[in-house]
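Just one protein chain is left out here, and the rest sit where they should.
This part shows chain A:
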């Protein structure tokens, strides 16, 4: 395989490796409930987290090794920080290795890690920041007004100050977690009169952490700077919800429910190539060089 290789996890449980030439290699079996939720690098392997709570490692020979058996509650997302596996579940809990943090979300949506901080968002409670070491809440956003009642869909911690939150009303919020509980800035990505208030459900940081990429539920990707100004937007008539975005070496990789893996130029967001992969795609990981 020629690098970079993109590993994509689909809704039926398959992992697909697509190399530079467009050759596709399938690993795994298709089973109900085994939907892949996250793929990340873990030591010299790939960590695969599934909807039923099962977490596995995948080596280069294509062998899966279980490191966690299926759980009662569904898994929302998994990330790896310094070989520590952090998983968010629908039963209001976040597992950090063997320890657990309890949240108040009725429907957990997303979490983000930076340094010692863990930012969370979901339905039923405001966004918050937890400390890794003490497992205590260190910051919480100001409660919403009754008439607002907006669901926070995704969040990302840029540094120990800027906390970006995307909402179901096509808004981006920027919190300064060192200063105040109220959002510093709230910005709609589409003008209000266009009635394109589709929810933003995926956020990703650029490699230099200077830009945020936001994917919405109808397939648009926006490039936003740290002042929440929209710098660019994808031009294609894509129609499936974006589930995962990653930037690598000037290329922006994205996948979603329309079953396409799309590769854009990250500067101007021009479409370079796309691959149809037959299943709904949930997660992707770019592997720039052999593990």
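What we mean here is this: a contact is a pair of C-beta atoms (placed from the backbone, for glycine too) under 8 Å apart; a residue touches a chain by one contact, two chains touch by 3 or more; residues count from 1.
What we mean here is this: contacts and distances are computed from a predicted model.
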item: Protein that the absent chain corresponds to, by UniProt name, given "WD40 repeat-like protein", "UDENN domain-containing protein", "Brix domain-containing protein" or "Nicotinamide-nucleotide adenylyltransferase"; value: "Brix domain-containing protein"
item: Of A:60, A:138 or A:239, the one touching the omitted chain in the full complex; value: A:239
item: Touch with the omitted chain, as defined above, among A:36, A:127, A:257 or A:283; value: A:257
item: Chain not shown: contacting residue from A:126, A:184, A:218 or A:271; value: A:218
item: Contact residue for the chain not shown (choose from A:94, A:153 or A:189); value: A:153
item: Touch residues of chain A, complete complex, unshown partner; value: 12, 14, 26, 30-32, 151, 153, 168, 198-199, 201, 217-219, 237, 239-241, 243, 257-260, 276, 278-280
